[in-house]
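Note that one protein chain of the assembly has been removed; the remaining protein chains are unaltered in position.
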Amino acid sequence: MQLGMIGLGRMGANMVRRLVRHGHQCVVFDMSPNAVAELVKDNATGSSSLSDFVKKLEKPRAIWLMVPAAVVDKSIRDLLLLIEAGDTLIDGGNSYYIDDIRRSKELAQKGINYVDVGTSGGVWGLERGYCMMIGGPDEAVQRLDPVFKTLAPGVGEIPRTPGREQAAVGTSEHGYLHCGQNGAGHFVKMVHNGIEYGLMAAYAEGLGILRAANIGKQTHAADAETTPLRVPEHYQYDLNLSEIAEVWRRGSVVASWLLDLTATALLEDPALSKFAGRVSDSGEGRWTIAAAIDEAVPAPVLTTALYERFSSRGEADFQNRLLSAMRYEFGGHLEKAASERPRWP
Amino acid sequence: MQLGMIGLGRMGANMVRRLVRHGHQCVVFDMSPNAVAELVKDNATGSSSLSDFVKKLEKPRAIWLMVPAAVVDKSIRDLLLLIEAGDTLIDGGNSYYIDDIRRSKELAQKGINYVDVGTSGGVWGLERGYCMMIGGPDEAVQRLDPVFKTLAPGVGEIPRTPGREQAAVGTSEHGYLHCGQNGAGHFVKMVHNGIEYGLMAAYAEGLGILRAANIGKQTHAADAETTPLRVPEHYQYDLNLSEIAEVWRRGSVVASWLLDLTATALLEDPALSKFAGRVSDSGEGRWTIAAAIDEAVPAPVLTTALYERFSSRGEADFQNRLLSAMRYEFGGHLEKAASERPRWP
Amino acid sequence: MQLGMIGLGRMGANMVRRLVRHGHQCVVFDMSPNAVAELVKDNATGSSSLSDFVKKLEKPRAIWLMVPAAVVDKSIRDLLLLIEAGDTLIDGGNSYYIDDIRRSKELAQKGINYVDVGTSGGVWGLERGYCMMIGGPDEAVQRLDPVFKTLAPGVGEIPRTPGREQAAVGTSEHGYLHCGQNGAGHFVKMVHNGIEYGLMAAYAEGLGILRAANIGKQTHAADAETTPLRVPEHYQYDLNLSEIAEVWRRGSVVASWLLDLTATALLEDPALSKFAGRVSDSGEGRWTIAAAIDEAVPAPVLTTALYERFSSRGEADFQNRLLSAMRYEFGGHLEKAASERPRWP
Partner (left out) sequence: MQLGMIGLGRMGANMVRRLVRHGHQCVVFDMSPNAVAELVKDNATGSSSLSDFVKKLEKPRAIWLMVPAAVVDKSIRDLLLLIEAGDTLIDGGNSYYIDDIRRSKELAQKGINYVDVGTSGGVWGLERGYCMMIGGPDEAVQRLDPVFKTLAPGVGEIPRTPGREQAAVGTSEHGYLHCGQNGAGHFVKMVHNGIEYGLMAAYAEGLGILRAANIGKQTHAADAETTPLRVPEHYQYDLNLSEIAEVWRRGSVVASWLLDLTATALLEDPALSKFAGRVSDSGEGRWTIAAAIDEAVPAPVLTTALYERFSSRGEADFQNRLLSAMRYEFGGHLEKAASERPRWP
């Protein structure tokens, strides 16, 4: 079918390529004429302006926005001057589902359908396909099914979940799912990312513990500010993290795609020296926690994973200084104190 | 090659089956003659007593113990009366690596090799193969390579980690790895399980948040002890967890084997009604945290996941009563107080 | 000075009593005529309706609302029909500071001052005084100073903070503080309560660890689902929690008012048997976390404390069942399995 795509960054461009390769017709637009020109080379239909873009689309139009969450509303405002009742806008980016609820109401008043699509797959989507979580009215979602089917990974070589043979046929096995009314797509994607933070932290912490398994070989300061290691003989292992990540990829309970990527990263550079360890968080992790708290659902693992990211960026520095200050006040403890050596031999 | 197996529970029995199918000779023993008889049907060599078992093994003997961690030491004591220098004992169960360090020293004094093998794969190992993390002296581990190769999953259809083509050939791609000296195998398996707890908790929390996404449809008590939901319209989603787990299996960042199993469990029974939610923990999660603390490696996600299991079994009950008692003392708050209704309309 | 008080629950009634005792004139109103009558006995001026209440106040009026957060807006709407420009409304309850920001803007358009006061002190305030955190325009706050001064505890016998002798004179030593513009009072009170959750959890967890210090005296199941205690000799202490809480009250680093209350509760009933351990949370703990996340400030201790409360009310049950289900899927683990006894003696 025909789809218009606005926003030709890494994600948007590759989605167009995947659609065109499978016979769909894509009209594309981006603020950067170069980005448009690149996609034209890959058989998309280019456009020179937003109005040119809209004109090239058959009615009822289907327009997919793949732009940063912060500019979705502006994009919609601009489009509203050009589109008409019966058209469908799809937000495939990382919008907050609460914005979806608002937008869908506003657009419905103008007869325009709104579909929110949480898209996972990152830089691998062109090749592997995109996992899509979809929210919106039944009819609008149904009409876009050919697009979703092509963008999704499909069943592939991943074994069927036992019991699904008899199950009513659905799309989830193919890697896309209509989750519910507007906002449901981004809600599910939001929690997906929240889980992602937790999974990543679990691997990172575990590998951190493995990495320090040789700590008994080090000599430590023996002062009142340093806890001695009681049995250094228990921590004499020089473990190869890259090989360990690799061995877990086959047959272990912790095998996963994130582990695959971890193995890749550790094989490239076991010291991960090109990273400083300042870990960004996009909004989904935060919104997941906000939802957990509203719902009174305990989510300590996901929240802790989020806070580890904050701390990695130095956001705990003041708190830490305050802890040191309290210790100084009640015990006269000085940071890194060299002065408190034992008097008794 | 020939291997003796002691302990024919689910794990031990299936490992023997996998070995025999691939041409190894297995001599087996278990306290239960029935368990031995079952394996004899599957072409293992049975034995009627521990001494009969030892006699049937060629020297130098290779004896794999697949018994509960609590009885490994007793098993070794019994075997020590029957075996001799040059033989090798393999502990394939869930021993604490600190016990491995002790045992390997004791056995080395008698000229007996000790190899510790952390084994992941559970009930799926017969079919999928077992991921093995191995600790012990080079020579002893090397001699057992044919056994490990057969038990391991092998490369299979899992894509190669990019960059491994040029890498020196090793065994990790096949699903087994000699991690280091004695204890290293169980150390790595221990942390593997610690990570497993974290991963499981991440999925459980996330799915819990999705499940409660319809909380805005419920009416809540409006008293001073209950926090009202500010915007019920934001929580109107009836999400199908079984379908969501399924859709994430293809193309998403959170795809994993644990997710595959989650999808299976939720498809069977979305309400999970056969479970009460009292989650056991075997020792590895606890030992992982003990190691993290000894090493001063922060592991809040893994620790929190462990504590969630403790709490699921009611271990926080006293603490919770104490919190209620404090609230009563400072604010006169009564649990589930119906009395504190607003006076002002 | 003269103050009108609406809402004569435990907090409001005692605040009136404290004010009247110190020579202020209080006009009071409550939906319950009995509540009004009680206060009249204590020398407050009663009123029979909201309009009667407003009429009895001298202009510019100062009206303190001490009603549940959920009915503040309705109360203000009703009052707006009766009051006029120049009057001041004080919200002394537990409003979300975001509501303060909204209300203050709306009221400012009508020339009405709004002051938000976070009030700590609970059932003890009548005797000890109330700690007050205040937000609002300078002039309005300044005019109410006599009221704040009376309600606050005053310097009392609590030692001066070293260095304060020379400090510019302020009110914080007296137990009340103008924290900033509207919302600042409830913002500071919100975080105060967030801290309170963390402090309470720290005591509860620690006392829980002390209580279980005799766990080595118990016999435990020896099956694969139960982690054995390695050294039972290390956990043979029958500790008296009530005496321990008491001893910490004098000279220890953990002395606090919450500890005083804990000692009281444990002395009354060491088993805390009148509590079920379902711990409520009012909104402040949740809002504190929402602020932490918006600000990217890591707050894992405060958040964990909040989640412990959720879990105490059974909110983690589904997640726990899911963990058990996963364990069953990968390892065949049954909850509380009696079947997995060791086969090997």
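Every chain is named by a letter (A, B and C) in the order it is written, and numbering of its residues begins at 1.
One rule holds for everything that comes next: a residue touches a chain if its C-beta (ideal position, glycine included) is under 8 Å from a C-beta of that chain, and two chains touch if they have at least 3 such contacts.
Note that the structure is a prediction, hence the values are computed from the model and not measured.
The chain that is not displayed touches the following shown chains in the complete assembly: A, B, C. The hidden chain makes contact, of the residues B:I158, B:A290 or B:L334, with B:A290. Note that of C:M1, C:L50 or C:I195, the residue touching the chain absent from this view is C:I195. Within the full complex, the residue among C:G9, C:G46, C:G136 or C:G208 touching the omitted chain is C:G208. Among the residues C:F29, C:W64, C:W248 or C:F310, only C:W248 touches the chain that is left out of the figure.
When the whole complex is considered, the residue among A:I63, A:C131 or A:M200 that touches the unshown chain is A:M200. Seen across the whole complex, the unshown chain contacts chain C at 97-98, 101, 120-122, 125, 128-133, 152-159, 161-164, 167, 170-177, 179-181, 183-184, 187-188, 191-199, 201-203, 205-213, 215, 227, 229-230, 233-240, 243-244, 246-260, 263-264, 267-268, 288, 291-292, 294-302, 304-305, 308.
What chain A contributes to its contact with the hidden chain is residues 6-10, 30-32, 35, 67-68, 70-71, 74-75, 96, 122-124, 200-201, 203-205, 207-208, 211, 222-228, 230, 257-258, 261-262, 264-266, 272, 275-283, 286, 300, 304, 308-309, 311-312, 316-333, 335-337, 340, 342-345.
Even with one chain removed from view, chain B keeps its contact list with that chain: residues 253, 281, 286, 289-290, 293-294, 296-300, 303-304, 306-308, 310-311, 313, 315-316, 319, 330.
What we mean here is this: only the chains that are shown with their structure count from here on.
Each chain's centre was taken as the mean of its CA atoms, and the one lying most distant from chain B is C.
Separating the CA-averaged centres of chain A and chain B is a span of 27 Å. Once the centre of each chain is set as its mean CA position, chain A and chain C turn out to be 37 Å apart.
Centres computed as Cα averages put chain B at a distance of 42 Å from chain C.
Those residues of chain B in touch with two or more other chains are numbered 122, 201, 203, 205, 207-208, 211, 227, 230, 257-258, 264, 300, 304, 308.
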